[in-house]
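Quick one: this structure, given as C-alpha coordinates, is what I'll be asking you about.
Just one protein chain is left out here, and the rest sit where they should.
Up next, chain A:
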Amino acid sequence: MDVLQKLEILADAAKYDASCASSGTESRNSLKNQGIGSTSPGMGICHSYTPDGRCISLLKILLTNFCLYECAYCVNRTSSNVPRARFSIDEVVNLTMEFYKRNYIEGLFLSSGIIKSADYTMEQVVAVARKLRLEHRFGGYIHLKTIPEASPELLAEAGLYADRLSINVELPSETSLKRLAPEKNAQSIVRSMANLSSGIEEYKESKKLARKKANKKLIAPKFSPSGQSTQMIVGADTSNDAIILRKASQLYQSFKMKRVYYSAFSPIPDASSELPLKSPPLVREHRLYQADWLLRFYGYGIDELTDVTNDSPSPGMLSLDVDPKLAWAIRHRDAFPVDLNRADFETILRVPGIGVINARRLVAQRKVAALRYQDLSKLRLPIEKLKYFVTTIDHHPKPTQLDAANFSSLFIAQKSQQMNLFE
(Lines give C-alpha, C1' and ligand atoms only; values in the text may rest on other atoms or scores of the structure.)
Protein backbone atom coordinates (compact mmCIF):
# COMPACT_ATOMS: atom_id res chain seq x y z
CA MET A 1 0.00 0.00 0.00
CA ASP A 2 1.48 3.38 -0.93
CA VAL A 3 1.60 6.48 1.21
CA LEU A 4 -1.25 8.13 -0.65
CA GLN A 5 -3.62 5.26 0.09
CA LYS A 6 -2.54 5.16 3.71
CA LEU A 7 -3.12 8.89 3.99
CA GLU A 8 -6.64 8.46 2.65
CA ILE A 9 -7.49 5.76 5.16
CA LEU A 10 -5.80 7.32 8.16
CA ALA A 11 -7.19 10.81 7.61
CA ASP A 12 -10.64 9.35 7.20
CA ALA A 13 -10.13 7.43 10.44
CA ALA A 14 -9.16 10.60 12.31
CA LYS A 15 -11.92 12.89 11.20
CA TYR A 16 -14.34 12.23 14.02
CA ASP A 17 -12.06 13.61 16.69
CA ALA A 18 -13.08 17.21 17.22
CA SER A 19 -10.28 18.26 19.52
CA CYS A 20 -7.93 19.24 16.76
CA ALA A 21 -7.78 23.02 16.80
CA SER A 22 -4.28 24.32 17.15
CA SER A 23 -4.27 26.96 19.79
CA GLY A 24 -2.02 29.33 21.58
CA THR A 25 1.21 27.90 22.87
CA GLU A 26 4.64 29.31 23.57
CA SER A 27 5.96 31.82 21.15
CA ARG A 28 8.51 30.02 19.05
CA ASN A 29 10.28 30.64 15.78
CA SER A 30 13.02 29.08 13.73
CA LEU A 31 15.46 31.97 13.50
CA LYS A 32 17.90 30.46 15.96
CA ASN A 33 18.11 26.89 14.79
CA GLN A 34 17.45 27.52 11.10
CA GLY A 35 14.67 24.99 11.20
CA ILE A 36 11.10 25.16 9.95
CA GLY A 37 8.12 26.22 11.99
CA SER A 38 6.79 28.79 14.39
CA THR A 39 4.02 29.09 16.94
CA SER A 40 2.47 31.94 18.83
CA PRO A 41 0.56 32.52 22.03
CA GLY A 42 -2.44 33.65 19.97
CA MET A 43 -4.74 31.29 18.16
CA GLY A 44 -3.33 28.98 15.54
CA ILE A 45 -4.14 29.77 11.93
CA CYS A 46 -6.86 27.99 9.97
CA HIS A 47 -5.26 27.22 6.64
CA SER A 48 -8.33 25.83 5.03
CA TYR A 49 -11.93 24.89 5.64
CA THR A 50 -13.70 21.77 4.52
CA PRO A 51 -17.31 21.95 3.33
CA ASP A 52 -18.41 20.86 6.82
CA GLY A 53 -17.33 24.31 7.97
CA ARG A 54 -14.46 22.99 10.03
CA CYS A 55 -11.11 24.63 10.13
CA ILE A 56 -8.05 22.72 8.99
CA SER A 57 -5.09 23.87 10.98
CA LEU A 58 -3.34 20.61 11.70
CA LEU A 59 -2.52 17.47 9.82
CA LYS A 60 -4.85 15.25 11.81
CA ILE A 61 -4.11 11.60 11.27
CA LEU A 62 -3.82 8.30 13.03
CA LEU A 63 -0.56 6.45 13.09
CA THR A 64 -2.65 3.36 12.56
CA ASN A 65 -6.35 2.59 12.63
CA PHE A 66 -5.80 -1.00 13.69
CA CYS A 67 -7.20 -1.10 17.18
CA LEU A 68 -7.77 -3.80 19.77
CA TYR A 69 -10.38 -1.85 21.69
CA GLU A 70 -14.10 -2.03 21.13
CA CYS A 71 -15.32 1.52 21.79
CA ALA A 72 -18.84 1.44 20.37
CA TYR A 73 -18.87 5.05 19.12
CA CYS A 74 -15.56 4.73 17.25
CA VAL A 75 -15.10 3.93 13.60
CA ASN A 76 -11.79 2.21 14.37
CA ARG A 77 -13.01 -0.28 16.97
CA THR A 78 -11.92 -3.88 16.41
CA SER A 79 -15.20 -5.05 15.01
CA SER A 80 -15.58 -2.23 12.50
CA ASN A 81 -15.43 -3.26 8.89
CA VAL A 82 -13.27 -0.45 7.53
CA PRO A 83 -10.03 -0.69 5.55
CA ARG A 84 -6.97 -0.61 7.81
CA ALA A 85 -3.56 0.90 7.35
CA ARG A 86 -0.47 1.75 9.30
CA PHE A 87 2.03 4.54 8.71
CA SER A 88 5.69 4.16 9.44
CA ILE A 89 7.23 6.81 11.66
CA ASP A 90 9.10 8.32 8.72
CA GLU A 91 6.01 8.55 6.60
CA VAL A 92 4.24 10.69 9.16
CA VAL A 93 7.34 12.81 9.69
CA ASN A 94 7.70 13.44 5.97
CA LEU A 95 4.07 14.25 5.39
CA THR A 96 4.15 16.72 8.26
CA MET A 97 7.27 18.46 6.97
CA GLU A 98 6.11 18.60 3.37
CA PHE A 99 2.65 19.90 4.29
CA TYR A 100 4.13 22.45 6.61
CA LYS A 101 6.64 23.76 4.09
CA ARG A 102 3.83 24.49 1.66
CA ASN A 103 1.98 26.41 4.35
CA TYR A 104 -0.92 23.95 4.37
CA ILE A 105 -0.86 23.43 8.13
CA GLU A 106 0.19 24.72 11.57
CA GLY A 107 1.43 21.35 12.69
CA LEU A 108 0.52 17.80 13.51
CA PHE A 109 -2.26 16.21 15.53
CA LEU A 110 -1.33 12.59 15.96
CA SER A 111 -3.34 9.89 17.56
CA SER A 112 -3.44 6.14 17.15
CA GLY A 113 -5.45 3.01 17.46
CA ILE A 114 -4.08 0.71 20.11
CA ILE A 115 -1.92 -2.08 18.81
CA LYS A 116 0.02 -4.69 20.79
CA SER A 117 -0.03 -2.69 24.02
CA ALA A 118 -0.59 0.81 25.30
CA ASP A 119 3.13 1.36 25.82
CA TYR A 120 4.11 0.01 22.42
CA THR A 121 1.62 2.32 20.72
CA MET A 122 2.55 5.34 22.78
CA GLU A 123 6.23 4.75 22.11
CA GLN A 124 5.57 4.96 18.35
CA VAL A 125 3.59 8.17 18.73
CA VAL A 126 6.36 9.72 20.79
CA ALA A 127 8.95 8.59 18.25
CA VAL A 128 7.25 10.68 15.55
CA ALA A 129 7.35 13.80 17.68
CA ARG A 130 10.93 13.15 18.76
CA LYS A 131 12.10 12.81 15.19
CA LEU A 132 10.28 15.94 14.08
CA ARG A 133 11.74 18.03 16.86
CA LEU A 134 15.26 16.65 17.08
CA GLU A 135 16.13 15.58 13.56
CA HIS A 136 14.09 17.99 11.50
CA ARG A 137 14.23 20.98 13.85
CA PHE A 138 10.48 21.27 13.43
CA GLY A 139 9.12 24.24 15.37
CA GLY A 140 5.43 24.00 14.46
CA TYR A 141 2.59 22.87 16.66
CA ILE A 142 2.37 19.27 17.86
CA HIS A 143 -0.63 17.78 19.60
CA LEU A 144 -0.33 14.18 20.74
CA LYS A 145 -3.24 12.12 21.84
CA THR A 146 -2.02 10.20 24.84
CA ILE A 147 -3.01 6.73 25.80
CA PRO A 148 -4.07 6.77 29.43
CA GLU A 149 -2.75 3.28 30.16
CA ALA A 150 0.75 4.14 28.90
CA SER A 151 3.56 4.50 31.40
CA PRO A 152 4.25 7.87 33.05
CA GLU A 153 7.79 7.92 31.60
CA LEU A 154 6.36 7.87 28.09
CA LEU A 155 3.91 10.62 28.92
CA ALA A 156 6.78 12.68 30.31
CA GLU A 157 8.75 12.28 27.10
CA ALA A 158 5.68 13.15 25.05
CA GLY A 159 5.40 16.35 27.06
CA LEU A 160 8.91 17.28 26.06
CA TYR A 161 8.02 17.53 22.37
CA ALA A 162 4.31 18.24 22.29
CA ASP A 163 2.65 21.61 22.63
CA ARG A 164 -0.46 19.91 23.81
CA LEU A 165 -1.30 16.51 25.19
CA SER A 166 -4.78 15.21 25.49
CA ILE A 167 -6.64 12.25 26.82
CA ASN A 168 -10.25 11.75 25.89
CA VAL A 169 -12.59 11.34 28.80
CA GLU A 170 -15.00 10.00 26.13
CA LEU A 171 -18.18 9.70 28.18
CA PRO A 172 -19.67 11.73 30.99
CA SER A 173 -20.23 8.83 33.34
CA GLU A 174 -18.24 5.84 34.46
CA THR A 175 -21.14 3.50 33.85
CA SER A 176 -21.42 4.60 30.25
CA LEU A 177 -17.70 4.21 29.77
CA LYS A 178 -17.86 0.65 31.04
CA ARG A 179 -20.72 -0.17 28.76
CA LEU A 180 -19.60 1.58 25.58
CA ALA A 181 -15.82 1.41 25.91
CA PRO A 182 -15.31 -1.77 27.90
CA GLU A 183 -11.52 -1.84 27.59
CA LYS A 184 -11.12 1.70 28.77
CA ASN A 185 -10.64 2.45 32.38
CA ALA A 186 -12.00 5.53 34.11
CA GLN A 187 -9.34 5.26 36.80
CA SER A 188 -6.40 5.30 34.44
CA ILE A 189 -7.93 8.19 32.53
CA VAL A 190 -8.16 10.21 35.72
CA ARG A 191 -4.72 9.16 36.86
CA SER A 192 -3.09 10.15 33.60
CA MET A 193 -4.93 13.44 33.42
CA ALA A 194 -3.67 14.19 36.90
CA ASN A 195 -0.13 13.29 35.83
CA LEU A 196 -0.33 15.59 32.86
CA SER A 197 -1.80 18.32 34.96
CA SER A 198 1.00 18.24 37.50
CA GLY A 199 3.66 18.06 34.78
CA ILE A 200 2.15 21.08 33.07
CA GLU A 201 1.88 22.97 36.34
CA GLU A 202 5.47 22.20 37.33
CA TYR A 203 6.78 23.46 34.04
CA LYS A 204 4.71 26.62 34.27
CA GLU A 205 5.82 27.30 37.83
CA SER A 206 9.45 26.79 36.92
CA LYS A 207 9.10 29.33 34.14
CA LYS A 208 7.58 31.83 36.52
CA LEU A 209 10.36 31.31 39.03
CA ALA A 210 12.98 31.62 36.33
CA ARG A 211 11.50 34.91 35.25
CA LYS A 212 11.36 36.21 38.79
CA LYS A 213 14.95 35.30 39.52
CA ALA A 214 16.06 36.20 35.99
CA ASN A 215 17.75 32.83 35.70
CA LYS A 216 16.89 30.71 32.71
CA LYS A 217 18.57 27.67 34.22
CA LEU A 218 15.68 27.27 36.61
CA ILE A 219 13.29 26.32 33.81
CA ALA A 220 12.29 22.66 34.09
CA PRO A 221 12.35 20.44 30.99
CA LYS A 222 9.50 21.37 28.70
CA PHE A 223 6.10 19.91 29.39
CA SER A 224 3.15 20.46 27.08
CA PRO A 225 3.24 24.28 27.16
CA SER A 226 -0.21 24.57 25.63
CA GLY A 227 -1.75 22.46 28.38
CA GLN A 228 -4.15 19.56 27.99
CA SER A 229 -7.59 19.12 26.52
CA THR A 230 -10.15 16.36 26.27
CA GLN A 231 -13.17 15.25 24.31
CA MET A 232 -16.58 14.00 25.35
CA ILE A 233 -18.94 12.11 23.08
CA VAL A 234 -22.46 13.51 23.14
CA GLY A 235 -25.59 11.48 22.56
CA ALA A 236 -24.13 7.98 22.69
CA ASP A 237 -25.51 7.49 26.19
CA THR A 238 -28.50 9.01 27.96
CA SER A 239 -26.62 11.64 29.99
CA ASN A 240 -28.37 14.99 29.83
CA ASP A 241 -26.67 18.33 29.26
CA ALA A 242 -26.47 19.14 32.94
CA ILE A 243 -24.53 15.91 33.57
CA ILE A 244 -22.23 16.63 30.66
CA LEU A 245 -21.57 20.20 31.75
CA ARG A 246 -21.03 19.14 35.34
CA LYS A 247 -18.44 16.62 34.20
CA ALA A 248 -16.80 19.30 32.07
CA SER A 249 -16.67 21.80 34.93
CA GLN A 250 -15.10 19.18 37.10
CA LEU A 251 -12.45 18.52 34.45
CA TYR A 252 -11.73 22.21 34.04
CA GLN A 253 -11.30 22.54 37.77
CA SER A 254 -9.42 19.39 38.68
CA PHE A 255 -7.05 19.27 35.76
CA LYS A 256 -6.98 22.82 34.48
CA MET A 257 -8.15 21.67 31.06
CA LYS A 258 -7.64 24.21 28.33
CA ARG A 259 -10.66 22.96 26.49
CA VAL A 260 -13.30 20.30 26.72
CA TYR A 261 -14.48 19.38 23.23
CA TYR A 262 -17.97 18.04 22.70
CA SER A 263 -18.53 15.69 19.84
CA ALA A 264 -22.01 14.66 18.85
CA PHE A 265 -21.45 11.16 17.56
CA SER A 266 -22.00 11.28 13.89
CA PRO A 267 -23.14 8.63 11.48
CA ILE A 268 -20.10 6.52 10.72
CA PRO A 269 -19.59 3.77 8.22
CA ASP A 270 -20.32 0.45 9.89
CA ALA A 271 -21.84 1.60 13.17
CA SER A 272 -22.02 -0.65 16.21
CA SER A 273 -25.24 -2.25 17.42
CA GLU A 274 -24.51 -0.72 20.83
CA LEU A 275 -25.17 2.81 19.61
CA PRO A 276 -28.55 4.54 19.67
CA LEU A 277 -30.16 4.47 16.24
CA LYS A 278 -30.26 8.19 15.72
CA SER A 279 -27.33 10.54 16.07
CA PRO A 280 -28.10 13.64 18.16
CA PRO A 281 -28.84 16.91 16.40
CA LEU A 282 -25.66 18.88 15.75
CA VAL A 283 -27.30 21.88 17.29
CA ARG A 284 -27.07 20.14 20.66
CA GLU A 285 -23.31 20.04 20.36
CA HIS A 286 -23.37 23.72 19.42
CA ARG A 287 -25.44 24.61 22.49
CA LEU A 288 -23.03 22.73 24.73
CA TYR A 289 -20.13 24.79 23.42
CA GLN A 290 -22.12 27.95 24.03
CA ALA A 291 -23.00 26.89 27.55
CA ASP A 292 -19.42 25.84 28.25
CA TRP A 293 -18.31 29.33 27.24
CA LEU A 294 -20.91 31.00 29.45
CA LEU A 295 -19.87 28.87 32.41
CA ARG A 296 -16.22 29.72 32.04
CA PHE A 297 -16.26 33.36 31.02
CA TYR A 298 -19.62 34.82 31.96
CA GLY A 299 -20.07 33.48 35.45
CA TYR A 300 -23.25 31.49 34.84
CA GLY A 301 -23.99 28.39 36.91
CA ILE A 302 -24.98 25.06 35.38
CA ASP A 303 -28.42 25.16 36.98
CA GLU A 304 -29.00 28.60 35.54
CA LEU A 305 -28.43 27.34 32.03
CA THR A 306 -30.12 23.98 31.89
CA ASP A 307 -33.80 23.41 32.32
CA VAL A 308 -34.50 22.73 35.97
CA THR A 309 -38.18 23.60 36.06
CA ASN A 310 -40.33 20.92 37.63
CA ASP A 311 -42.07 18.56 35.24
CA SER A 312 -40.14 19.96 32.29
CA PRO A 313 -40.36 17.88 29.12
CA SER A 314 -36.59 17.85 28.86
CA PRO A 315 -35.09 17.98 32.34
CA GLY A 316 -31.46 19.01 32.55
CA MET A 317 -31.28 19.94 28.88
CA LEU A 318 -30.30 23.14 27.13
CA SER A 319 -32.86 24.64 24.82
CA LEU A 320 -32.32 23.68 21.20
CA ASP A 321 -34.41 26.58 19.91
CA VAL A 322 -32.53 29.50 21.37
CA ASP A 323 -29.00 29.94 22.69
CA PRO A 324 -28.48 29.35 26.42
CA LYS A 325 -27.98 33.02 27.22
CA LEU A 326 -31.23 34.03 25.57
CA ALA A 327 -32.97 31.10 27.18
CA TRP A 328 -31.81 32.29 30.60
CA ALA A 329 -33.01 35.82 29.88
CA ILE A 330 -36.41 34.54 28.79
CA ARG A 331 -36.71 32.60 32.03
CA HIS A 332 -35.65 35.67 34.02
CA ARG A 333 -37.65 38.39 32.37
CA ASP A 334 -38.16 40.09 35.73
CA ALA A 335 -34.49 41.14 35.61
CA PHE A 336 -35.08 43.09 32.40
CA PRO A 337 -35.03 45.62 30.83
CA VAL A 338 -31.50 46.60 31.85
CA ASP A 339 -30.63 50.28 31.82
CA LEU A 340 -27.43 50.40 29.80
CA ASN A 341 -26.52 53.78 31.22
CA ARG A 342 -26.63 52.61 34.82
CA ALA A 343 -26.26 48.86 35.13
CA ASP A 344 -22.94 47.43 36.22
CA PHE A 345 -20.72 45.48 33.86
CA GLU A 346 -21.83 42.04 35.09
CA THR A 347 -25.49 42.88 34.55
CA ILE A 348 -24.86 44.18 31.06
CA LEU A 349 -22.98 41.01 30.30
CA ARG A 350 -26.17 39.05 30.91
CA VAL A 351 -28.08 40.86 28.19
CA PRO A 352 -28.63 38.56 25.20
CA GLY A 353 -26.60 39.81 22.27
CA ILE A 354 -23.98 41.69 24.26
CA GLY A 355 -20.64 39.95 24.59
CA VAL A 356 -17.64 40.78 26.75
CA ILE A 357 -16.05 43.17 24.26
CA ASN A 358 -19.19 45.14 23.61
CA ALA A 359 -20.11 45.25 27.29
CA ARG A 360 -16.73 46.83 27.93
CA ARG A 361 -17.22 49.25 25.05
CA LEU A 362 -20.60 50.34 26.31
CA VAL A 363 -19.28 50.97 29.80
CA ALA A 364 -16.38 53.00 28.39
CA GLN A 365 -18.53 54.92 26.01
CA ARG A 366 -21.21 55.97 28.47
CA LYS A 367 -18.54 57.78 30.46
CA VAL A 368 -18.12 60.12 27.52
CA ALA A 369 -21.78 60.53 26.62
CA ALA A 370 -25.02 58.88 27.68
CA LEU A 371 -25.92 55.95 25.45
CA ARG A 372 -28.60 56.34 22.82
CA TYR A 373 -30.42 53.72 20.84
CA GLN A 374 -28.48 54.51 17.68
CA ASP A 375 -25.18 53.88 19.50
CA LEU A 376 -26.23 50.26 19.70
CA SER A 377 -26.64 49.87 15.98
CA LYS A 378 -23.39 51.69 15.40
CA LEU A 379 -21.70 49.02 17.48
CA ARG A 380 -23.42 46.51 15.22
CA LEU A 381 -25.21 44.88 18.11
CA PRO A 382 -28.11 42.59 17.20
CA ILE A 383 -30.86 45.16 17.69
CA GLU A 384 -33.72 42.84 16.86
CA LYS A 385 -32.86 40.63 19.79
CA LEU A 386 -31.60 43.37 22.05
CA LYS A 387 -34.45 45.82 21.85
CA TYR A 388 -36.68 43.98 24.31
CA PHE A 389 -34.02 43.74 27.00
CA VAL A 390 -32.43 47.18 27.31
CA THR A 391 -33.23 50.80 27.89
CA THR A 392 -31.21 53.82 26.78
CA ILE A 393 -32.08 57.47 27.30
CA ASP A 394 -34.27 57.41 24.22
CA HIS A 395 -35.46 53.81 24.17
CA HIS A 396 -37.84 52.09 26.57
CA PRO A 397 -39.33 48.77 25.54
CA LYS A 398 -42.98 48.31 26.27
CA PRO A 399 -43.26 46.31 29.47
CA THR A 400 -46.17 44.40 28.00
CA GLN A 401 -43.90 42.86 25.42
CA LEU A 402 -41.58 41.29 27.97
CA ASP A 403 -44.48 40.02 30.01
CA ALA A 404 -46.38 38.54 27.11
CA ALA A 405 -47.02 34.84 27.45
CA ASN A 406 -45.81 34.17 23.93
CA PHE A 407 -42.61 36.22 24.36
CA SER A 408 -40.21 33.39 23.62
CA SER A 409 -41.95 32.57 20.36
CA LEU A 410 -40.63 35.89 19.02
CA PHE A 411 -37.20 34.35 18.85
CA ILE A 412 -38.09 30.83 17.98
CA ALA A 413 -39.98 31.97 14.91
CA GLN A 414 -36.91 33.81 13.68
CA LYS A 415 -34.67 30.92 14.34
CA SER A 416 -36.59 27.88 13.25
CA GLN A 417 -35.61 28.25 9.64
CA GLN A 418 -31.94 28.26 10.44
CA MET A 419 -32.32 25.35 12.75
CA ASN A 420 -33.39 23.07 10.00
CA LEU A 421 -30.02 23.59 8.43
CA PHE A 422 -28.30 22.21 11.48
CA GLU A 423 -30.40 19.15 11.93
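One rule holds in what follows: a residue touches a chain if its C-beta (ideal position, glycine included) is under 8 Å from a C-beta of that chain, and two chains touch if they have at least 3 such contacts; residues count from 1.
Following the convention adopted for this analysis, contacts and distances are computed from a predicted model.
Missing chain, UniProt name from the options "Cytochrome c oxidase subunit 1", "DNA metabolism protein", "ABC transporter, permease protein" or "Acetyl-CoA acetyltransferase": "DNA metabolism protein". If you put the hidden chain back, the residue from A:Gly35, A:Pro315, A:Gly355 or A:Pro397 that touches it is A:Gly35. Within the whole complex, the absent chain has one touching residue among A:Ser88, A:Ser151 or A:Asn185, and that is A:Asn185. Taking the complete complex into account, residues 3-4, 7-9, 11-12, 14-16, 29-31, 34-38, 45-56, 59-61, 68-70, 72, 77-81, 95, 98-99, 101-104, 137, 174, 178, 182-188, 266-275, 279, 282, 361, 364-365, 367-369, 374-375, 378-379, 421 of chain A touch the chain not shown.
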